[in-house]
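Below: one structure, written as structure tokens.
Here the complex is missing a single protein chain, while all its other protein chains stay put.
The block that comes next holds subunit A.
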Amino acid sequence: MEKKWFTISVYSENNVGLLNRISGIFLKRHINIESLNVSKSEIKEVSKFTIVVFTTEDWTRKIVAQIEKQIEVIKAYYHTDEETIYQESALFKIESHLLFDEPQIQNIIAASKSKIVTVNRQFFVLAKTGRRHEIDDMHDKLEPFGILQFVRSGRITVTKAEMPITALLNKMYHD
């Protein structure tokens, strides 16, 4: 079966040990977590894990079933890139003198639609939000000039289709 990018969205109770349980499910199948983001969700007191994997659909389905089995997990979904709107964020820290010594950098900033978050005498920080390949592309362009620090966030995703968690919670509660 063909390997693809899948985004797994997990709605859960906010529980200390759950991250450990979920990561263990990937660990024991030797499936790398390409990106992980944990945040609050649209529902009060419900957390959302957004996990990106590159594997087959069969494995993704099995992993999602195992995740959903965990006591504190309310519901887990998986989606392909086409089914989602997704973004990542990145920060680039670069020496300030390069802004003046290397005019090309200003072109890169303009073309990438990134934002200068801060500038001081020593360094400036660029923030870029977008698809991973856009961030990678920007990284490749800036790298020859020297990047002091680089960091990229996990993917965050919303799906085109509905994820009816509130209805599900109500149903579980009233059943």
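The rule is short, and it goes like this: a contact is a pair of C-beta atoms (placed from the backbone, for glycine too) under 8 Å apart; a residue touches a chain by one contact, two chains touch by 3 or more; residues count from 1.
We adopt the following convention: contacts and distances are computed from a predicted model.
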Chain not present in the shown complex, as UniProt names it (candidates "ABC transmembrane type-1 domain-containing protein", "Cytochrome c-type biogenesis protein CcmE", "Acetolactate synthase" or "Branched-chain amino acid ABC transporter permease"): "Acetolactate synthase"
Option touching the unshown chain, where A:21, A:93 or A:152 are the choices: A:21
Sole contact to the chain not displayed, among A:8, A:36, A:51 or A:73: A:73
Absent-chain interface as seen on subunit A, which is shown: 12-13, 17, 20-21, 24, 28, 61-62, 65-66, 68-69, 71-74, 169, 172-173
